[in-house]
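A single protein chain has been omitted from the complex, and every remaining protein chain is retained in its original position.
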Amino acid sequence: MLEEGKVEELNNTRRRTTWWIRKKHVRVGLAETLSTFVMMVFGLGSVAQVVTGGGFGDYLSINLGFGLGVAMGVHTGGKVSGAHMNAAVTFTMCVLGRLSWKMLPVYVIAQLLGSFTAAGTVFTLYYDAIYQYCEGNFTVFGPKATAGIFATYPAPYLSIQAGFLDQVLGTAMLLLCLMALADKRNQPAPAGGEPVAIGALILLIGVSMGSNSGYAINPTRDLGPRVFTAIAGWGLDVFRAGNNWWWVPLVAPLVGGVTGALIYKAFVELLHPTQEDKKAEHSGSSECISLNQCNKNNIGECVNC
Amino acid sequence: MLEEGKVEELNNTRRRTTWWIRKKHVRVGLAETLSTFVMMVFGLGSVAQVVTGGGFGDYLSINLGFGLGVAMGVHTGGKVSGAHMNAAVTFTMCVLGRLSWKMLPVYVIAQLLGSFTAAGTVFTLYYDAIYQYCEGNFTVFGPKATAGIFATYPAPYLSIQAGFLDQVLGTAMLLLCLMALADKRNQPAPAGGEPVAIGALILLIGVSMGSNSGYAINPTRDLGPRVFTAIAGWGLDVFRAGNNWWWVPLVAPLVGGVTGALIYKAFVELLHPTQEDKKAEHSGSSECISLNQCNKNNIGECVNC
Amino acid sequence: MLEEGKVEELNNTRRRTTWWIRKKHVRVGLAETLSTFVMMVFGLGSVAQVVTGGGFGDYLSINLGFGLGVAMGVHTGGKVSGAHMNAAVTFTMCVLGRLSWKMLPVYVIAQLLGSFTAAGTVFTLYYDAIYQYCEGNFTVFGPKATAGIFATYPAPYLSIQAGFLDQVLGTAMLLLCLMALADKRNQPAPAGGEPVAIGALILLIGVSMGSNSGYAINPTRDLGPRVFTAIAGWGLDVFRAGNNWWWVPLVAPLVGGVTGALIYKAFVELLHPTQEDKKAEHSGSSECISLNQCNKNNIGECVNC
Partner (left out) sequence: MLEEGKVEELNNTRRRTTWWIRKKHVRVGLAETLSTFVMMVFGLGSVAQVVTGGGFGDYLSINLGFGLGVAMGVHTGGKVSGAHMNAAVTFTMCVLGRLSWKMLPVYVIAQLLGSFTAAGTVFTLYYDAIYQYCEGNFTVFGPKATAGIFATYPAPYLSIQAGFLDQVLGTAMLLLCLMALADKRNQPAPAGGEPVAIGALILLIGVSMGSNSGYAINPTRDLGPRVFTAIAGWGLDVFRAGNNWWWVPLVAPLVGGVTGALIYKAFVELLHPTQEDKKAEHSGSSECISLNQCNKNNIGECVNC
């Protein structure tokens, strides 16, 4: 009797647990979808406006559109799903053991849903503008090409190898800095200021690493809108363009993300002193490193001036 | 005797109460008027400067003018009236049950007063500049049109339906993000940083959703200055232009605001776990979602690295 | 004997006091000089760079130069002198009774010293650039005029009356917003964020109220550099130009500053509820004003959702 009761109880717990896991998956998935949607509507919207509008912004507007778009995306789902909005971030977290691999498909599907829907929304929003700009010819190549509003394409001079490296490097810088912004033992983003700090990082990458191939640095940001354009009238050229460019923003960011995170770990995180190290250092020479510190303490500690 | 005393007391309380309500209405109304005035003087001023000046800024200046203008508006009345400065925000709050419908007219009148007065102020401030630019012809159409300094008009290619959708979408994104910025159980704007966060959101909407019809996304921001221009010399063309465009920024933002707020509620707010859910989750699988969390705790909690 | 001792002591106190006052005057004066110097080197430097350089920035750079320059000026002297860096701010504080009139000359002299020295520094720094740009002709008028690097001049279309109003309005908006940023019972700048908030305000004024006459909105910012240019080679034209414009940025900001501060007081500050009012309100109808508040509390208080 007693044992049966226990088994019953255990089963109940298990069932409840499974239910909560599922509910959590839903919650995380919906938040991730909505954050990605928010980021992408603002980001793609800014490109559409610059491409089709006469004088409604320039390249910096696009940098601001994606930078602040990411910031608003983080505000939208930050404490629910983490608002990765980028499969390279999710993948890197799985590799680092900070997220279980079982969650990867939840995130990827949510991100693809979000970016696909955002592409549709921006297409609808700017349909008249795009139509008038390209006179109804939705093309991937040529002077009035508009496919670049949605997915990224390489500059004509860029070889596939250089493009692959471009995406590896961009995503490496992204993850390297995201690791720094999250490292509580270093100089992280101030509490509550994470969305703006991450947005500024995206703006910065756009300002310094964008001209080669449009800084996708994000597989899910790129694939969703690319598939949408294939369906919505641009056709399969969106996959053929740039020497079959489409797979580069899917694969290279995964390589780059992990590389960047590991570089930060190797150069900074793994070297953080333990409590013991700190004690030992105080008996040695303790240097001050900032302008507001003076080396005057007689037990060798750095003190504020 | 005793009962009469009580009645007397009750009446006193009632009278005092009524008086305080009225005083509060005055206080809220004046603060809302002043915040809207501040936002609009800066916003319209930036448009006037770009339209009439030779080289004094470009489209990004206007985005900054409205973005930072909203931030200063929030500083001006934020803790007194909430500094909605936008009837779509006030209306959405009433629909959500966060503000009583009785307050709606107070806000709307205050906002209209503020935006009307601001239009007059900017008209006076830039009268010489506008006069010299359009050689005294205050027109709504044509290459030297200046009515667009004050109210919004659609691009020539835009149909009324597409314009209506444009205003619905823009205001939906506004309210969706405002809900996120205010959601204490998610990743809200940091304490004290609300004005800047809201300003950045407005800047972002301008950068990504402005070229179709000038991102009014606000009935009271648009109507006050439009009425002013009708009186000040532009005539009734301000209502006729764009296929009688004037009513779109009045109606569409109300639809969009509520839609955006409900989307945030459906995707994020309503799914926030209760205290019980949180406990239940700990016995299930608890995933870490941010780069600064590690899944090492033996009771399954996410802990900082 | 005893009485003499007391007199002696009193005299000592007086002497010590006088000495401290003097020392404080020195301290405040030097900090105010240095903050004004910092603001003006950055501000004038950004104008010099845009005027003389080919492609080194545009009007927005100047807005950023003065905006961030003011922010750095506030960092330089903020907690020592308040870093007014503007006689209109000092004057308004005296009128409001927040600073004794005896301090006015200390501030004004310090500000003039700072802005004069900064003009000299920028002149030296950009001497080669200015010389090459204007081919050695330091003129106030004409296509290669360079006096506008240092002091402000009105646009050709601007009448003196309109210019006076321009300066009154600009400074009124400045002080109105400064009052809001400092009002602890409203939505002030977050602690530690004052320099950036004030800098953003200056950027905003430049973006929306600058094309008429270069947004001096500051007597000491304008006079010091104007006198410097008169001496350094531009001659007395700097006073004659713009229909003897020079006195407008000296007088109008004083009028505007006080007006703006009083408007904020009348619309917001004087209406802040006392503790008693707050109690009374709770027995009446208490409205929620922000998106993160719900009217659910049974004693009528606004509570966070």
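Each chain gets a letter, A, B and C, in the order it is written, and its residues are counted from 1.
One rule holds in what follows: contacts are C-beta pairs under 8 Å (C-beta built on N, C-alpha and C of every residue); 3 or more make two chains touch, one makes a residue touch a chain.
Source: prediction; values computed, not measured.
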What shown chains come into contact with the chain that's not displayed? A, C
Touching the absent chain in the whole complex: find that residue among A:C134, A:V207, A:A232 or A:V251. A:V207
Consider the whole complex, including the chain that is not shown, and state which of C:V80, C:I160, C:V251 or C:L271 touches that chain. C:V80
Which of these, A:Y59, A:W101 or A:W247, touches the one chain of the complex that we don't see? A:Y59
Residue ranges of chain C at the interface with the undisplayed chain: 13, 16-18, 20-21, 23-24, 26-28, 30-31, 33-34, 38, 41-46, 48-49, 52-53, 55-58, 60-61, 64-65, 68-69, 71-72, 74-84, 89, 93, 97-100, 102-103, 121, 124-129, 131-132, 178-179, 181-184, 188, 190-196
Chain not shown, touching residues in chain A: 58-60, 63, 155, 157-159, 162, 165-166, 169, 173, 176-177, 180-181, 185-191, 193, 197, 200-201, 203-205, 207-212, 263-264, 267-268, 271-273, 277, 280-281, 283-285, 287-295, 304-305
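We take it that only the chains that are shown with their structure count from here on.
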Please find the path from chain A to chain C through touching chains that uses the fewest steps, and give that number. 2
Nearest 5 degrees, what's the C-alpha rotation angle taking chain A to chain B? 90
Examine where the copies chain B and chain C touch and state whether the two sides share over half of their residue numbers (same) or under half (different). different
The distance between the C-alpha centres of chain A and chain C, rounded to whole Å, is 40
Using CA atom averages as chain centres, what separation in Å is found between chain B and chain C? 29
Shared-interface residues of chain B (touching two or more other chains) are 58, 60, 181, 188, 190-191, 193
